[in-house]
Each structure stands twice: as structure tokens, then as C-alpha cells.
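A protein chain is absent from this complex, but the other protein chains hold their places.
We call the chains A and B, going by the order they appear; numbering starts again at 1 in every chain.
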Amino acid sequence: MMKRNYIVRILSLLCLLTVRAAVANPDLPENDTITRWSLGNFPKQAQQTFEQLSVSGYYRFVTNYRHFAKDQNGNVLAYPHLQNTPNNIFVGDDSQIPQLSMNISGSLGKRTSFGTDLFMWTPMTGQGEIENVKGLNLGISLYGSYSSDIGDFNVRTGGINWYALTPFTFQTNKGYDRYSIFERNPWDPNTRFIDSRYATFYNVGAINQDERWGQQAFQGIILEGNRLPNDFSGVIMYGKTQLNGGLSPVPNTSFGGKIKKSFQQDYISLNTFNNTSYSDSTERYRAGFNVATVEFKTDIGEVTLKGEVGVGRTFDFNRFNDWGELVSLKASTRIADRVPTELHVFRLSPDAVNNSAAFINTARDLTNYDTYSPGTQPVLPAVASAMVSNGQLVNNRTGFELNTQVDVGPFKTSIGYHLSTELENLSPAITYSHPVNSLVLAHFWRWAFPNDVGPYGNLSKIYRSVYETLNITAVDSISRLPKSRKSFNSLELNMKYNTRLLDRELYVFYLGQYSSSQFFVSPFTVLSEKALLRTYYHQLESYWTISKSVVWCNYIGYERIIANYDTETDVVTGRPKNQTGWSIATGFDIKMSRNAGLYLRQRWMDYKDSSFRNDRYKGYESTLEIKIFF
Amino acid sequence: MNLKKIIFLFLTCCFSLATAIAQQPTTRKVVDFTGGARSVVTNNSLLVKDTVPDTTTVGKNTGGYALVDLGVNIRPNQTTELMGMFRIRSGYGGFWGAGVTFDVRQLWLKGIIGDIVRYQVGDLNLKQTPFTLYNHRADRFDSLPDVFSLQSDIVDYERFYTGNTWRQQGINVDFGLTFAKGIQGIDFTGYVTRMNATDFLSVPDRLFAGFSAIVVQQEGIKLGYNQSSIFDVKGTSAESPSFSNNVQSLTAYFHRTVQNLDLTLDGEAGKSSYADSRFADRDPLEDYFLYGKLNGLWKNKGIGFNVGYINVGPDFRSMGAQTKEIDYSASPEYFNRYTNGQILRPLDLTDLIGNSNLYRTSISDKLMDIQPAINNVLPYGIATFNRLGAFAGFNYIKVKGLRLDVTQYQLREIRGQGTLALKSFSRTDINARFQIGEVLEWKKKLCVHGGVFLQSTDRKGDLAVEDVSLKTTRLQGGVEVEISKGLDLLGGVVQLNSSGSDFIADRDDYTEIDFFERVDYDLLQQTFAGGLRFRFEKNIYICALYQSSRYNDRTKSMPGFTINQFALIYNMTF
Partner (left out) sequence: MKKSLILLAIVALFAGCRKETDTFDGVSIQDLYSDFMMLQPFNVSSDSIDFSNGETAVFTALFNKPVNWTLEISGQTSKAKKVITGLSKRIDASNATWDGSTTAFPMFKQEACVVQLLIDGVTDTFQLQTFIKSPKVNEGLVIADYEGGFNSAWTRFVQSGANMDFNIKSDSLCPQGAKYLNMAGTVAWDWLIGLIDYPATAYGGGNTLPLSTNPNNVYFNCLIYGVPNTNESLVLFQFKEDENGDGVYNSNTDDQYDFQITVNWAGWKLVSIRYNDLVSLYNGQPTTANGNATHNPDKIAKVSMLHLANPANGYAHCKIDYLIFTPTPLNP
């Protein structure tokens, strides 16, 4: 035994002498014999690497402090669920926007790439690592492109992919750029010049929007064909939308597409979008909708005609309902004209429903069976008759809008006029918003998007906003529907002014919206008690560029909302809604360095419904935001 | 020389050379990114053929995912490389982060010590010899038409099947010695991996270690010694069960060219032992094996042949070589249950071809179940125990674009199973691939493929109850047509017909037989597939695929069914 051990050790030393001259060859080829160097660890060759990988994104720290005031009796002036917590500190943004968002994209070849996003978020409640959150916001997308003699093709799969077809098939509302920009959106970028956000809004009418503007989220596959023969192009999409998504294996599916023929600047396209979901556990009953449209654009002299005309229908429990018409026609003069004007005529049948389109469904409920699967919206209820901004279409509605812009010296004035009426009498309620304190109000309910909350159970939170439902009491005792169809009027006025104050740029914006809903058709907004509901919103804001790095922002808002006695009344006062809201705010945009900004906002709010005494809040909210892009 | 001595020798070399690391020049840090991405969306439907209409099973579903494998390849210096790869996966239908998972797909460090010793620590894809550590892919339908291999390639990627490797975690070291006289050199490779960690109570740490030393005497002559061992590390748990499975083998390789004939003789012989202290009343299982193969190839004629011999003892156990890649006890990916009674659905061809959940990544320390209807002749590859016989094959690659492979196995058992009578086995593999486009010198690709695979098992016992007769026929064909640059039309069919009966051995944890269950087969499975594929780059393609798979058990023990699947696959993996 001793001798054998000795031999082993000698052999070891011999190895040491000889191995220095040997070099292991890593690249010997594999073959199917046993004794070659085809054993050991594989692969023997280096792995292929990405052609390119990039990481971009932003860090956004935002925190709010909210305080509710007390009345002379020491009662907290807040909604009942906030009575015990008049002071609140919140770190983060609960509207699905993380603190750190990284967009990672890579390409494995010249024509293919992928992208994903990774977010990290810490609520900073003191618990440390255990509470931190990571995830993907948009998921994973794969892209590919191919050019050939018969056309250029693009494909995108996975998702979420942001995409749009046409307003009636797959799109979100783009509106007429009439809104307040005092509150910053999570996706608002840092600009090279600190006041670019306001200058752009003054000059162009729209501030920088992220890629989602006007587009819908889609998951699945989207195949585009461009530069096809005879100036054709097209799109095919198959997958899921956020309203019929869900991780369960129930095959709720959407598909759509477009074929477009271009005539230089003009075009005509055939478009469709369809959804099939299942309304029972054995998948024997289908529910969903179909929409098919024609979209076109043509220039006739100085006038551009653009429109979309089509039909839509719903089906539920395998029963197909009637087709309904969808019409949206716009005639506009050129934007370069001194007074560019657009006339928009629309008619959307209550039978036409598409939850992925730019119009809101106020007519028909759609049901999925797949109720409790993560990522699924079980029932897609029709909302009540909505008082909406100009440009926002809803179904069960016909009417027209007139939008124009008048530029006089430093004044730029955008005016919108809206008149519409319901096609069928379907809803005993009206919904409306509270734009003056919209974001603050949304902060009353963190994380969730609850419906029918608030002191009277008539508030519903949607993304960064809250809408209120007003019930109509002048209804038929049997059908519980109003005595007649409702009409809607709205006048919007957005005035923009630019000057220099103390040799510094000053921007002043005024946004006024005056709307009403009533049982009769009126040429203008009804200012009397004949209206079921009147809403008057005034928002005045100013932005003064104090220095190259600082903008001083100020805001004052006032809203009056008045309902008549054909609507619900308070059991104590016996009076209908009579709401008044004030908001005064100030703040600073501070450029800390390139791509890094500090944004401070302080908002005092005071809101009261003089008829419904619990509908009352008063206080302030302070916001600090740091945003860094990379 | 026993294993401890070899390891000592091995470690001595490694330790002394470790000082060389410090002498490596410091170089600029280099970081590369590697990995891939894939998106899959499927729509599936199930039609059940039962005596009573199935009104319970949900007959349609949808599934899929999108994933990114993001690997960071770091080279801190010229001789060291570090790889960490994340997998981010999002389930189809999950919006705003729902259904997202993050995993570490692989992590390893490798390098070269002193320009001599290559090492890798962490995740390894290991292969040794066919009787020590080897993934035989015994039940993988490797020669399927392209329309099916799109799916099986994804299984290989998911399960890290790099040829015949198994995924292991541990350390691997390679180095070579060269000599001035006598022999040209010796190539060493060794590994130590962990099969399971201790629970500190009844389960000890279990390791898998092995090495090979290949002596290259001269060009064309190589001899090797190989050892693999699975063993428990004593003292790592409160109770000390002890398991061991050792395999030693000698390998030989001779190559010579006689005029235009390339001759290669390749062989391996060795023995194994298998013991488990939990079965103290059982003797250790010990046995030997012998395997040899002679290959010949007339290069000028494109004609090749091979003849071989297999002799693997009934008690030969080598878990590294006898682990099956497919786990027949795993569940299908969808439609797990069917009929009004909601019984478990048997696996069909669609599952076997494309469901990666059925496949293992690492070796098992127990003998895994076999499926006689799929592979009864060599269910553990050529490492199948209790087999003796020969095989012969013929290859023809003379015509440009044509390849024909024919192999015939004739085997029998060495020891009877439940009877003294022995089973005899026959297997015929015929596979042909014809690149018509190349032959006709077309610019575009046109390829047809056909295959016939026959298996039979027979036993004639003293009593009729011992008789066995099982026949399996697999027919397959496919076509691949390039209809535009990069755009292929694919089609294919696979049919598997199994009829007859056999006894399936029910084995205990000591791999010995408890019981025999007689199973009768009259099973017809057919899968048709067709699709369009666009190739962006090599290994990057998008594909729309329709597949219909029928399962018809004519013994009526399981109700028949048909699964139709529509799939969209965008694959960007290397």
C-alpha cells in the first residue's frame, strides 16, 4: 500500500513537470465517438452575443403630504373614511407607475429585436427590503422586420404592445388638447429647457406625450405590411386586450385588422376589430362584439374630409344582437389657416359596442365568465350617460362639434362647441367629473380603483381621476328609465397668452368648460334649472420662467356643479346636488442638472356640496417630485 | 488506483497551478450580453371520443408566454469568464405585471489556470461516456420532420440538452498532459456535482463525481479510463443512510484509413455497483457491460456501414447513463383531465414532442418509468440493462442532398423477468432526408423527409400467461418548401402504432422488481402538422403552426381524443 501511495505522489509531481508544456484545447470538435475530447462540459464554443443591448428609463420619486382642515367644531373636513386620518404621508405613485423604470431592449440580428421593462419600487414605510416590489409593467415584446420586393413587413409579438387602428376599432381618444397642465403626469419628460413643456403647449397645443397617447394596450401578435403593391398596406392583430385579458386558459380572444389603399395624401381603409369571450364555465356560450368600418381621408380644395363609418354589434350567450351604425365625419380647414376650423358630425348606435375603441360604452353590458383570473375584468358594464370633454365619443349618441382656433397677437384661443343627444333612452343616470381637484380626489383611494365609493356611494375612481354618478329621479315607475332621452351641450374655451415679465417668459392659460344635460335639445349650454345637470369649470394657470433653471407655476380653479329637482335629493335638506369646488395652487419646476428635475407643488382645496353635507373636504396637499431620465 | 487517489492527483495539479492566476495580466473589463427571447401563443381544442359525450371537460383553451433570457457575460481578464442569466417570463394574457416571474436561468464561472487547466464552477452541461454519464435521448424523436423539430428544439433549449449532456451543478476541470516519448499525451476531465442537499435529518448531501483520463498513444489510437460515482457524504444528516452507485469503464478508439475506407473501432467495457443502506437486507447490485462498434466509410462512394455489439448485464446500474429524459408521470401542459369522470389524460404525441414540462434537466437517482409503447427495446439507450445482442447499420450519402440511414438491432434479455424465458427484441430504424432543391440546383430549399421505425418484443414462455408480443411502428414524413426568400412552407405527419402486450415491471426504490402489471396495447396515435415559417436569421424565426393529434386506444382502456392546436411562435434563441 505504501508503495502505491508513493507511486501516486511521484506521478503527481511528474504531471507538474509536464503539464506546463500542455495547453488544453477548448475548441476540439464534437463527434459521436466515445474517446475523443467529446466529453466534459458543453458547449465548448463561446455563446453568441447580442448585437446590441440598451437600457434606458427613468427614476421618479414622488411623495405627497395631505392635510384636512377642521371646522369650528373641531370636525375634520373630509370624507367619512378619512375622518380618522386627517394627515397622510404617501411615497410613490399608486397609478401603476413605479419609481424606477428601466426599458431594456436588445437585438440578436439586424432585423430582430426584443424589449422589456423592469420596474422597482419601494414604498419607504420603514420595513426595508421585505416591502420592495419588482416586476414588469408592460411585459416582453419581440419585434421583427423584413423588406422584400412586394413590401415591408413588421411583426411584433408578446406584449404589452401599444397600438392603434382607427377610432372605432382600436384606439383611445386623443381629444382636442384642452386640459390643464399644472399637475405633472408620470410620463412627462424632463426637457432640455425647463419651460419647454409650457412653450410647447402654447405653440403647438399639445405637450410631449408618451408612446401610449391615443393607443391601446394589446398582447399577442401584430403583423404589419407596408409598401405593398398598388399602394396597399395592412395590419393583422390577434391576441388579448386589457379588458379581455387574463392569465387563465379561457380562450378570450380579440382579433382585428386593416387594409389601406393610399392615393398620395388621401386614403381609404377597411378596418375591423372583434372580441370573443366566454360567458360560462364550459365555454359553450360566447359573448363579445364585432365592429367593421371604412375610414377615409381626402382633400377637396381647401377642405379636408376625414371620417370613419361602420357597423358594430354585440353578442352574449350565443345570441347575436342587431348591428348598429357608427359614423364620425370631420371636415376641416387647414391647420395653417388663420382660423382653422373643424366640423365633426357623429352618430353612434347603442348597439355598437367596442371596449377597445375610442368611444365609451354607455349602452350595453358585456360579460366574461372568466371572472377571477388575474388580469381579467369580469364584467364590462356600460357606464351611465357621460358628460365628457369635446372629442370624446360615446355610443348611444348623435350630434356635432365645432372646434376652432383663433390667434390674435399673443393670444391663442381654442374654442369647442358640442351638441349631442341620446339615440335611445337607456340610462337613469349621468356621470361627470371634478377636474379642478381631480388628482387630489383620486388620492383619497390609494392602490385600488373602486366603484361607488365616497360619502354617498356615487364616486368611482379611474386612472388618476374620479367621476361622479348622478341618479335621475324623474323616471318611469315601471321601467325605471327617465321620461325622455337626454341631450348634452358643452362649450370649451382654452385661451393661451405669452408675454415677457421682467424680461422672463410668462405663459398664462385659461381653460373654461361649461356643460349641461337636459331632457330637451338646446342649441347652447342650458344655464337654468331646466337642465338636469350643469357643470362650470374654470382653470387659470400661469408659468413664469424665473431663470434658466426655475419656473414658477401657479393655478387657480373653480367648479360649480348644479343639478335640478329631477335628480336625486338629499334626505335631510331635500335639495339636489349643489357643489362648489375651489383650488389654489403654486409650485416650482427646478432643473437640477441635465435630465434631472425637481418639481414642487402645493395645492389648497376647498370643496362642498351645500345640499349633501357629508360631501365636503378642505385641506391641502403638498407634492415633491424628482425625476431623472437616463 | 481508486477514486480518492485520482482525486488527490487531480487536486495536487490544480492547487499548484493556482498560483498562476496571480500572474495573469490585468486587462480591461469586457461585458457582453447574451441570451434570447421567445413568444408563444397557442389556441387548443379537445375533442373526446367516449361512449358517453363529454359534457364536463372545457374543450378549448389558450396559452402562451413571452420570455427574455438575459445573460451577462463578464470577462474580468483574458482567462476568466463569468455568466449570469436571468429569465423574465410573462404569461400570455397578464397585463400590468400580472403573471410575471423572474428566475436565474444559469450562473457559472469558468477560466483557465496558468494556460493549462480549464475549469467551470456553477451550472454545467456534462457528458462523459454512454455508460457513465450520458443523456441518451432514448425516447426523443430526434429525426422528426422540421415542422415538429421547431417544437422539440424549444424543449432542448428549455432543458439545456446540448447534445447528450445533462444539466448539473458543481465543478468541472479539464486539462491535458503532453509527453515527448511513448505516448502523445493524456487528456483529463473531471467533475464533482451535487445531486441534492441535506435536510439535516434523514437526507444526506448526495454528490456525483467522475473523471476520465484519455491516453492518446498516437494519432488514431486512444485509450481511456472513466469513473463515475454517486455517493452520500457521511455526517451531513442526523440519520446516515448511504447510497452509492459506482461505474468504472475502459474506452478504446482506433482509427485507420485503408485506401478509401475510413475504419473506426470504438468501444467501452466496465462494471457497476449499486448499494443503498436503507435496504440492508439486499446484496449490492453488481454487473458488467461490454459495448463495441465498428464504423466504416468509403468517402469516395459516400457509403458507410457500422456493426456493433451490446452486452449490458441485468444488474448494471448507472444512474448517470440510465436516467430518462422524459418523465412519464408528469402531467400534460393542458387538458390534464378529460371525460365526464375527469380521468387523467394520457400523454400523446403532441405532448411528447413539444411539452418541455415533461422533460428532466438533471439525472435521477432512481430508475425512471419506461413507456413500452414508445420504446421497449432500448428504453435507457445503449446503457439499457439486461440486453445482449448486436446491431448493424448502413449509410448512404453519395448523392448530393440525399442521406439514408438504416440500422438494425437484434437483442435479447440476459435474465428473465418473472420467468426463466427471455424476451427477444428487434428494432429497425430507417430514415431518409432528400434535399431535392440541392439536387436540382434550385435556388430555393425543397426537402422531403421520411422515416420508418419498427420495434418488436417477443417472449415464449412455458405457460401462455408468460407470453409477450409487442410491436411498435412509427412512420413519419415531412416536407419543407421555401416559397419565398426565408419563407418556408412546412408539413409533416407522424404515426405511432403499438399493438400487443407486455408486462411492465413495478420497481422499488432499490430498482428491483416488486410486481408485474400486464398491459395490452392497441394504440394508434397520429399527428399532422403544417405551418409557415419565416427565417429572419439563423435560429431566429416566426412561425404559424397548426397541428392535429389523434389518440385512439382500441383496447378502450382509455377513451380516445383529438387535440387541435394553433400556435404562433416567435423564437430568438441561439
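Here is the rule we use: a residue touches a chain if its C-beta (ideal position, glycine included) is under 8 Å from a C-beta of that chain, and two chains touch if they have at least 3 such contacts.
Remember, it's a predicted structure, so these values are computed and weren't measured experimentally.
Remark: the omitted chain is touched by one listed residue; of B:Ala275, B:Ile374 or B:Leu422 this is B:Leu422. The chain that is not drawn here is touched, among residues B:Val121, B:Val233, B:Leu290 or B:Ile436, by B:Leu290. Subunit B residues in contact with the hidden partner, per the touch definition given at the top, are 98, 252, 254, 256, 263, 265, 267, 269, 290, 292, 294, 309, 311, 313-314, 386, 388, 414-420, 422, 461-463, 465-466, 503, 505-506, 512-516. Considering the complete assembly, subunit A touches the hidden chain via residues 85, 125, 127, 130-131, 133, 279, 281, 367, 369, 371-376, 378-379, 446-448.
To be clear about the criterion, only the chains that are shown with their structure count from here on.
Work out the mean CA point of subunit A and of subunit B, and you get 49 Å between them.
On subunit A, the positions that touch subunit B within their shared complex are 4-5, 8, 11-12, 15-16, 18-26, 30, 33-43, 47-50, 53, 96, 104, 106, 108-112, 114, 116, 118-119, 134-137, 139-142, 144, 146, 148, 155, 157-160, 217, 219-221, 238-240, 242, 245-253, 281-283, 373-376. Interface residues of subunit B facing subunit A in the complex, by the touch rule stated above, are 1, 5, 8-9, 12-13, 16-17, 32-39, 41, 43, 55-56, 58-63, 66-68, 70-71, 73, 83, 88-100, 102, 112, 114-118, 120, 124-130, 162-163, 165, 172, 174-179, 185, 187, 189, 191, 212, 214, 222-224, 251-253, 264, 266-268, 334, 484-486, 534, 536-537, 540, 542, 568, 570, 572, 574.
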